[in-house]
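This report concerns only the one structure given below.
A single protein chain has been omitted; all remaining protein chains appear in their positions.
For reference, chains read A, B and C in written order, and residue numbers begin at 1 within each chain.
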Amino acid sequence: MTKTEFICAIGKELNIINTGDWKVYPPVIQQDKCKKCGICLMYCPTKSVKIIDGKFFIKLDYCKGCGVCVHECPAKAIEFVKGEQL
Amino acid sequence: MSNIRVLDGNHAAAIGAILAKPEIVAAYPITPQTPLVQHFSQYVADGVMDSTIIEPESEHSAMSVLTGASLAGARTFTATSSQGLALMYEPYFRVSTMRLPIVMNIVNREMISPQSVWGGPQDSLTIRDAGWIQIYVEDNQEILDMTIQAFKIAENKDVLLPINICYDGFYLSHMTEGVEVPMQEEVNSFLPKYIPTHVKLDPLTPMAVDPLTPGNYLQYYRELHMQAMDNAKRVIKEVNDEFAEKFGRNHFGLVEPYRMDDAEYVLVTLGSLTGSARVAVDLAREKGIKAGLIKIRALRPFPKDEVIELLKGRKAIGVIDRNISFGWHTGIVYQEIKSAISSLEAVPTVPFIGGLGGEDLTTELMVEALDKVMAVGESNQIENAAHWLINQKGR
Amino acid sequence: MKEIRIHGRGGQGAVTTSEIIVYAAVMDGKFGACFPYFGFEKKGGPVSAFVRIDERKIREKNQVYNPNCIMVIDPTLLGSVDVFVGAKEDSILVINAKSIDDIKIPPNITKVAYIDANKASMEIFGKLLPNTIVLGAFVKATDWVSFDKVSEKTREVWGPKNIAALEFGYNNVTIVEINGGKGDDKN
Partner (left out) sequence: MTIAEKMFSLEDMVGPGITACLGCNVELSMRTALQVMGPNTILAIPPGCMGGVQSVGWADKTGMKIPVFFPLLDNTASMLTGIKKYYERIGRDVNVVAFAGDGASMDAGFQALSGAAERGDNIIYICYDNEGYMNTGFQRSSSTSLGSWTTTTPVGTEGKGKKSNKKDMPMIMAMHDIPYMATASPAYMPDLIRKLEKAKTIKSGLVYIHIYNSCATGWGYESDRSIEIARKGVQSRFMPIYEVENGKFKLNVDVKNPIPLKDYLSSMKKYKHVSEEQISEIQEYVDKKWENLKIMCNSMG
């Protein structure tokens, strides 16, 4: 039996699941094509799109590689980088 | 200081609960519990009672509302009967395993079919293993006193379990008798405010309640639950003693012995039927027969040690059950007693079943039961099949 | 222990009457317990209620099968309900009736208190509310509970007008001994 500090089923510390491991290829935003419309950020199910210094980036830690951003980007600025299989 | 009022069982329960000041009350009306809900509504409407009353659309929701409220930190109260309890089973089991000290009176009523609205503890006994504390009471004073004590037992930090105060429908719920009602200040000093520390849904202290839990953790929680049940035995007695000292009424904690000192022939009872069994014991004593009885008050946790201590060395034992364990052909309390005393040298025991569906268990029937116990004790024959107690007078 | 069985019709206050008797007994310093017959009470249908009064705590939680006193609030019940069943030896009958000449009273009943509560009710209330009048007759005939406490509770639950009815019943009941006995003395 695994003991916890609790007397009934509760959880306090945040559970971290490395869903970044799920992806086959990483999606990457090509900054020269990016129109900064923010659609990728709005539609990313894992909230992996970040804005740094006004530019959009995909943080790959928890990105599962679903491809929604690639499919939805109106500027076709996001591509799976196939050479970089993880 | 207290005052005597003339109350039916439901009214006594309502007043007991009101004195305990539950913050959230949610109950769905069902015969024979309905007047209890009506009393609450009226007391709130009259400004006498400062509880938030929620009128849920079912018993399932009644228990669910209380689950949420208790998780948020509220002291909570509800009541139900039979089919309502059955509908409530899903959240009922959950409340105990979440260790929420909810107090629920069960106004015991037969389970259908056939259609019946009358008294009998088949409803709550059937779900005795759902992790709640269950205490069965005999009269209206005990209803009121135990409804107050229930909160103190349930909320004890060594217990933290929900509790049922069970009383027979109609026999107690609709019986009117004199009841001593304690003063609010006295109850306040007996019963401190409930402050949960083990589980709480509050944005200031975020936590997950019931994450997906693998078996190795679940078993650990079950072990703690079992320990809490053991602790409850001690706490029920302590709360009883404190109550007795403060209010002058002793209800004997887990088991009440009656004329047991030198008793050879013993009846074991539960709930309101105890009264006529007491009379039968007195009548036997007048004839020089060493009769006695024990009233099981706490069915969960089951007072195994106390029962062994009280029943060892007796000549014969009869257990009166107003309920059935189908497939065992006895009542449920009988099985509990038999299990408890299995370590004792074999003593003849007789299972009795009667009083189902609101049939009276008259004094005459209790005399009949005691006669049977004596006969079995003398012949030293162990009976396995239940002896039915049939009330001819009512037919 | 005194056991009472009350017969009435749904809506006539038989159950409340039983509660008033228990209230009075408890406030007199005795013990009392009552409950209605566990059926579905329908307005106009026959109902009964059971009362026990004793000097010691009442333990039996059953119907009253062998009453020391039978109270009949509505005389028309005699045609449909065996109100006398199980009457104890030397028991008392308290009945709403003009006379008892036509009533077949069993030998176990040796004292009868009767009053024309219907007529009195029409005079007091202008409608048929015989229960408090019969209750007054009961108090007088049995002397098991105090008039003061019965009166106190009656006022609380039914209002002051009923006190006149209660008093009327108490003061005008006709009490007779029949079947050669003195009702309830042996019990």
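By our rule, a contact is a pair of C-beta atoms (placed from the backbone, for glycine too) under 8 Å apart; a residue touches a chain by one contact, two chains touch by 3 or more.
It should be emphasised that the depicted structure is a prediction, and the values quoted were computed from it without experimental measurement.
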item	value
Contact set of the excluded chain (shown chains only)	A, B
Full-complex contact with the absent chain, from B:N10, B:Q33, B:T67 or B:S173	B:T67
Which of B:I24, B:A232 or B:L365 contacts the chain that the document leaves out	B:I24
Hidden partner chain, touching residue among B:Q42, B:S58, B:N250 or B:S379	B:S58
Interface with the undisplayed chain - residues on subunit A	2, 4-6, 9-20, 22, 37-39, 41-47, 49-51, 61-62, 64-68, 70-72
Missing-chain contacts mapped onto subunit B	23-24, 26, 52, 54-58, 60-62, 64-74, 76, 90-91, 94, 201-203, 205-214, 217
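By definition in this document, only the chains that are shown with their structure count from here on.
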item	value
Chain contact graph, described as a line, ring, star, complete graph or other shape	line
Averaged-CA centre spacing for the pair subunit B and subunit A, given as whole angstrom	55
Inter-chain centre distance, subunit A versus subunit C - centres from mean C-alpha coordinates, in Å	83
Subunit C, residues touching no fewer than two other chains	none
For subunit B, residues contacting two or more additional chains	none
Subunit A partner contacts - residues on subunit B that touch it in the complex	97-99, 160, 198-199, 206-211, 213-214, 216-221, 223-224, 228
Subunit B partner contacts - residues on subunit C that touch it in the complex	18-19, 22-23, 26-27, 31-36, 38, 58-63, 65, 86
Complex contacts: residues of subunit B adjacent to subunit C	4, 6, 8, 118-119, 139, 168, 170-172, 174-178, 272-276, 278-279, 358, 360-363, 393-394
